[in-house]
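Sending over a structure as structure tokens; questions will come in a sec.
A single protein chain has been omitted from the complex, and every remaining protein chain is retained in its original position.
== chain A ==
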Amino acid sequence: METAQDTIQQTEAQAETSKKLFKGTGSQVLLNGLIEEGVTTIFGYPGGAIMPIYDALYDYADKLEHILVRHEQGGIHAAQGFARTSGKVGVCFATSGPGATNLVTGLADAQIDSTPLVVITGQVFAHLLGTDAFQETDVINITTPVTKWNYQVTDANEIQEVLAKAFYIAKSGRPGPVLIDITKNAQIQVEEFPEYIKCNHIRSYRPKPKVRVEYIEQAAELINAAKKPFVLFGQGVILGSAEQEFKAFIDKSGIPAAWTIMGEGAIPTSHPLNVGMLGMHGNYGPNVLTNEADVIIAIGMRFDDRVTGRLDKYAKQAKIVHLDIDPAEIDKNVKADVGVWGDCKETLPLLTNLVNENKYEDWLAVFKDYNQQEIDQVITPELYPEGEEITMGEVLRNINEICGGEAIIVTDVGQHQMVACRYAKFNNTRSNITSGGLGTMGFGLPAAIGAKYGAPDKTVIAIIGDGGFQMTPQELGTIMQFGAEVKILILNNRFLGMVRQWQQLFNDKRYSFVNITSPDFVALAKAYYIEAQMVNERENLRTALETMINHKGSYLLEVMVGRENNVFPMVPQGMSVSEIRLK
């Protein structure tokens, strides 16, 4: 016979179990998991195959903010912008079929720029898979090359484990996008679910290695023997949250440091050892002196072709030390003499300990000398033009003067992007948001929306060309509805400027389909109830920029800039970095 004591014990045991068990649908347990992972904001667009998740979301409005974008590509770019400014994982929802295929550009962009995303797509019922059902596409196979990991869930019992793995994979090691495709039956399946457990280990995945000290020692020995060392840094410093460690390294070693556009802002623009930008439209000194340095220390960058120019004439004289978290990057494009495989947050302090305190005054003076030539021939005419036409550079100079390097600058792709990266001043990390590796036109506007949600206290300025703006203008609707305070600055040269520049320089000015016309952007913004104005003359530029930046709410400013201005310096494609042109 049962005693009272037994009954009490049983009840307690049941209470214990029920505390850990959640009875509900796959959709609910998915949303609970997102909350467990610290998600607050989702960018998405509903549709048939993801309806159960949206139905569940209806009851989570107090915990999960959902931003209804106007196109799935906008949703994923917004999630990217969010991830890039906040340092958290960006989350995006889309339905099956066209909803999912519209994500592909954003996935590719996030993959090549190592942006942590968890993307959830709805999928047709599991029993319909492979029948060409309505809005069925093979999302897993379409997205395999552009995701760090992807998985199709067909049973609700898989959701928690897969979601936990997705977040762990997206944000650890070299970050990247993860896609989970969930069939509709799994979304509506009712089960008793256990407590959500975060993932911190997958046996077949090594996000970062245990650092081997011997490589650090070899690297330090090379650096300490160098006469003309040169640091090239990329986004790895930012992704590893190693800005302080990086600054400590260059401060102690005294080595001049230049950045890739993805690494910009990891140290302030004003840092005395920050010598500028690498690559095709980078600064004169950093490009030329890459081929004169005796030791190059590459940190969290991947020697992209836009950075290296012609590879067989790239830094052949230098010993290369390459610090990267991804072993596949070491020796991929440029052979390393010492590869330091590891998380730079761990490797940099070890290296800083071993390098000598130093100053390379003569070497720095060479950088200064090249910089002066660039100032005289390129920068001053761009920032303080004497002609009538407004230049993109002077717009950036004014923004620097107004914002003092505190704003987040989101750019699209093209001439304005290069000008913004070249001239924008940054005091803070995670402030330069751009599509670096993929070069996605249309990235700017949606990414700026996400960037604002990721950094609500910052001024977010989206600098976009007239071409790029016309690729994703529908996201003005998202701004209208949800009020993201984005300052949209269209630099309108009435051309697809970068392609036109190449056609001018390399195709005998055969301007083939680069002459693009635009709608009345001011009227367009106003149609979305967004304040806007257009500026054509220099005398009105400063005031207009101040009005835009100080305006409470989103704002669109169109600046008419010179039609046929070119971005210089330039390393023509297929040429060596030392063959960089100033005009």
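Here, a contact is a pair of C-beta atoms (placed from the backbone, for glycine too) under 8 Å apart; a residue touches a chain by one contact, two chains touch by 3 or more; residues count from 1.
Quick note on the criterion: contacts and distances are computed from a predicted model.
Asks: If you look up the hidden chain in UniProt, what protein name do you find among "HEAT repeat domain-containing protein", "CoA carboxyltransferase N-terminal domain-containing protein", "acetolactate synthase" or "NADH-quinone oxidoreductase subunit D"?
Replies: Missing chain, UniProt protein name: "acetolactate synthase".
Asks: Among A:E65, A:D305 or A:D326, which one touches the chain that has been omitted from the display?
Replies: A:D326
Asks: Taking the entire complex into account, which one of A:A225, A:A365, A:L505 or A:A523 touches the absent chain?
Replies: Residue touching the absent chain, from the options given: A:A225.
Asks: If the hidden chain were put back, which of A:H127, A:R212 or A:K359 would touch it?
Replies: A:R212
Asks: By the contact definition given up top, give the residues of chain A that touch the hidden chain.
Replies: Contact residues on chain A toward the absent chain are 140-141, 144-145, 148-150, 152, 169, 200-206, 209-212, 214-215, 218, 221-222, 225, 294, 319, 326-328, 330-332, 336-339, 341.
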